[in-house]
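Everything on this sheet refers to the single structure shown next.
With one protein chain removed, the remaining protein chains of the complex are shown where they sit.
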Amino acid sequence: MTDKTALTPRTHTTPPARFSHGVKKGNILQVAGQVGFLPAEEGKPPTPAGPGLREQTLQTLANVKAILEEGGAGWDDVMMIRVYLTDVAHFAEFNGIYDAYFGEQDLTQPPAARTTVYVGLPAGLLIEIDALAVLG
Amino acid sequence: MTDKTALTPRTHTTPPARFSHGVKKGNILQVAGQVGFLPAEEGKPPTPAGPGLREQTLQTLANVKAILEEGGAGWDDVMMIRVYLTDVAHFAEFNGIYDAYFGEQDLTQPPAARTTVYVGLPAGLLIEIDALAVLG
Partner (left out) sequence: MTDKTALTPRTHTTPPARFSHGVKKGNILQVAGQVGFLPAEEGKPPTPAGPGLREQTLQTLANVKAILEEGGAGWDDVMMIRVYLTDVAHFAEFNGIYDAYFGEQDLTQPPAARTTVYVGLPAGLLIEIDALAVLG
């Protein structure tokens, strides 16, 4: 049996429940829904980057990337990125941030597929992102 | 060609459309979105467990587990759990139920990754869950 490995970047806040920030098994790596929490500080509650969509989005992408790297992977391995926004009015601004970010990532492979939908999130959170990667 | 197998627990209600409750192909097992319907009874419409979030959540998790087991898998094989709640105010209670449930599952592997978002669901349903597993 192939082991399933938990991927837990040292800087990440503790998950609010019994789930892993990421798991890897064989060539499949799944990143849990990440939000724009700043690196954890002992004794402080999880705090999102701010004040706006740009800061939260970039922090969220950094949090996803840290989990990929914990599993020996990177954006080039990602097949699917699921984006959950809270406001349809954010779509154009978000796409600009997304494109600029990935433009700086030195990808050698085509970009991942993506689905973007608009949902409710806990107060203060504007975005959540998860990702599925296939390694090797 | 590897066959895709439908996973249909005997106690499950008939899907409301042409989809499978679960499918397995090679080492990939996908569980369709499950809700908190009680075991099907002939001549009765699908009825969710009740009256509250706890009962629906536990029934939903039982329904997911039944499909995993139909495919020779279990929670240890699950990489990703997608949770759809209808009310942000349910998050803390849901996490408590989730943690207690998985605390009793005798997992030998790290917990799955998870994404939780808040969406609309048909009347009477408070939660929907799907899952992706990698076997072997």
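Order of writing sets the labels: A and B. Residues in every chain begin at 1.
To be clear about the criterion, contacts are C-beta pairs under 8 Å (C-beta built on N, C-alpha and C of every residue); 3 or more make two chains touch, one makes a residue touch a chain.
Nothing here was measured: the structure is a model prediction, and the numbers come from that model.
If you put the hidden chain back, the residue from B:Thr5, B:Thr47 or B:Gln105 that touches it is B:Thr5. For chain B, the list of residues touching the undisplayed chain reads 1-6, 15-23, 25-26, 28, 30-33, 82, 84, 119-123, 128, 130, 132. Annotation for chain A: contacts to the undisplayed chain at residues 27, 76-77, 79-81, 88, 91, 95, 98-99, 102-103, 109-119, 132, 134, 136.
As a convention for this text, only the chains that are shown with their structure count from here on.
If you average the CA atoms of chain A and of chain B, the two centres end up 23 Å from each other.
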